[in-house]
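First up is the structure itself, then whatever we jot down about it.
Of the protein chains in this complex, one is absent; all others appear in place.
Chain naming follows the written order as A and B, and within any one chain the residues start at number 1.
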Amino acid sequence: MYKGADIISALQFTRSDIERLINYAEEIRCIYERGNRLNVAKGKVMFTAFFEPSTRTRLSFQFAMIKLGGAIIDLGPEEVTSMAKGESPEDTLRTVDSYEPDIIVVRHKEPGFAAKAAQICKTPVINAGDGYNEHPTQALLDVYTMWRFFGHIDGLVVGLMGDLKYSRTISSLSYTLSNFRDISIYFISPRELKPREEVLKTLDQRRIHYEFYEKPEDILERLDVLYVTRLQKERMSLEEYERLKGSYMITYDYLKKFKKIPIILHPLPRVWELTPDVDILPQALYFEQAKNGLYIRMALIRTILGV
Amino acid sequence: MYKGADIISALQFTRSDIERLINYAEEIRCIYERGNRLNVAKGKVMFTAFFEPSTRTRLSFQFAMIKLGGAIIDLGPEEVTSMAKGESPEDTLRTVDSYEPDIIVVRHKEPGFAAKAAQICKTPVINAGDGYNEHPTQALLDVYTMWRFFGHIDGLVVGLMGDLKYSRTISSLSYTLSNFRDISIYFISPRELKPREEVLKTLDQRRIHYEFYEKPEDILERLDVLYVTRLQKERMSLEEYERLKGSYMITYDYLKKFKKIPIILHPLPRVWELTPDVDILPQALYFEQAKNGLYIRMALIRTILGV
Partner (left out) sequence: MYKGADIISALQFTRSDIERLINYAEEIRCIYERGNRLNVAKGKVMFTAFFEPSTRTRLSFQFAMIKLGGAIIDLGPEEVTSMAKGESPEDTLRTVDSYEPDIIVVRHKEPGFAAKAAQICKTPVINAGDGYNEHPTQALLDVYTMWRFFGHIDGLVVGLMGDLKYSRTISSLSYTLSNFRDISIYFISPRELKPREEVLKTLDQRRIHYEFYEKPEDILERLDVLYVTRLQKERMSLEEYERLKGSYMITYDYLKKFKKIPIILHPLPRVWELTPDVDILPQALYFEQAKNGLYIRMALIRTILGV
């Protein structure tokens, strides 16, 4: 990763990229936790273009930029309407690119949109989610959270649970983990919602050990990390849904049945699949995870801006 | 009031809090009216989370923060949609709190929401309206406006008019006024829309003199201040509405019938209850009132940030 780079896919990340970013994030965190403040992005502008609504990711990028001393300009949600009037998102981006922001953060429901945006724009583009395809900065904060807890990524046993087929965080996280040694990935999902072929193929090429499970209880005690994502009713047959729904709801009572509880991560927002009573467990790290997102994005922004 | 305080209810305010804030607001005003500018909030971030739409209050806080040299990040209205997707506002706030803003300003339709937010967040929370319950910073600017006009608050005779039951400005203003000596409050409203029991009880405890009226003409000439709020048709019986509506519309012609016209305040926005022809009267202070909101909020922000 280098100054001016586009961040489109987690497949771009090398092990040393990830390690460097984590170290950088730790340094920045250290400065801010002591109450100090960097002002390195002064005079720089981030443009956030969320063609698909977002709260968490947009705010995380905006806080990261503002805390580095930079400024933000947001496309705004009325764009959704303006789009309806007929302008293509490509024209919108090309125009804004001509205003010369220093970074463009883009989310769009179309897989491949971020790559297209990067082609159109001279400004560095960060993919903040392109449909079911990828969400590379989410994967960075996920592994950063694992690193902070375990002190390493190598050797971790990670369960990824939920709708693995249409989840962009699952593909990006799988790619990111595949840079490390002795990783085991346990995919926990209904049969219809296993990860997409391209994801499994990449793991095969990179010789990552993975297995499939239908229910978390069959594997939970062997996990270091349980990564929970939302399971949408609409994605499965009603029969399948009825059979499995209980297993895909992680509650305090459910977890307490096991001898060993892995750390629990979730990209958030959560709906019913992870209940608030879990929050009191020491293994519940999803709000920590959100906070880690702030620091890793600050590290990424500094890298791309070269400041 | 102190550095890091949450501002949830006007019941928190002591007389000396209010006086100190007013003096502080006057000092800040003096600096800005001479064309100078403070930059004391440089590097600080205010997060504004209006789960219920707002223009005036949100902009007032944003201007106050920006004018002090700070930065703002807004939840944005698309949140309304994002909420519909199922995330709880509690999760949203907890996440944003982890990004460590310096102040969170929150509005929500649920009474008690601001108190809940303050419990969830390490960041100081300011209540910008929680349903019909309270709107403490509005009360601050209301008494600041009275103070600027009369030079004191003690002894004022204040008429509060409109829907007093469901108005958060009425409860917060009553609580705030109750810190002063020899205050008389005349509640002018339809019978069904008298202030809530908890408000009257507090006034009783604090030995504040109050009376009830149904029509402003019965008391208007004895008032120093007429505080007008909106009266919504839906809140009353049709019969009651037909009988009273004329009395709850303050117009130029209506006011001109009286020998003595009190100063007219309104939290704004106004709809039909206060007509634009009143604006030319010297007693029409509601736009002054909005401007006072800027300075008192700047004073409050400085106090909470400790800058």
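One rule holds in what follows: contacts are C-beta pairs under 8 Å (C-beta built on N, C-alpha and C of every residue); 3 or more make two chains touch, one makes a residue touch a chain.
What you see is a predicted model, and the numbers here were worked out from it, not measured in a lab.
S.K.: With the full complex in mind, choose from B:Asn39, B:Ser88, B:Gln119 or B:Ser237 the residue touching the hidden chain.
M.R.: Looking across B:Asn39, B:Ser88, B:Gln119 or B:Ser237, the contact with the absent chain belongs to B:Asn39.
S.K.: Of the listed residues A:Gly43, A:Pro111 or A:Gly306, which contacts the missing chain in the full complex?
M.R.: Checking the options A:Gly43, A:Pro111 or A:Gly306, the one contacting the hidden chain is A:Gly43.
S.K.: What subunit A residues would touch the chain not displayed?
M.R.: Interface residues of subunit A facing the absent chain: 43, 45, 71, 73, 75-79, 81-82, 85-88, 90-92, 94-96, 98-101.
S.K.: Since one chain isn't shown, list which residues of subunit B touch it in the complete complex.
M.R.: Residue positions of subunit B that touch the missing chain: 32, 37, 39, 50, 53-56, 58-60, 62-63, 66-67, 69, 72, 74, 76-77, 268-272, 276, 287-288, 290-291, 294.
Throughout what follows, only the chains that are shown with their structure count from here on.
S.K.: Quick one: superpose subunit A on subunit B by CA and send over the rotation angle as a multiple of 5°.
M.R.: Resulting rotation angle: about 120 degrees.
S.K.: Between subunit A and subunit B, tell me the centre distance in angstrom, where each centre is the average of that chain's C-alpha atoms.
M.R.: Between these chains, centre-to-centre, one finds 40 Å.
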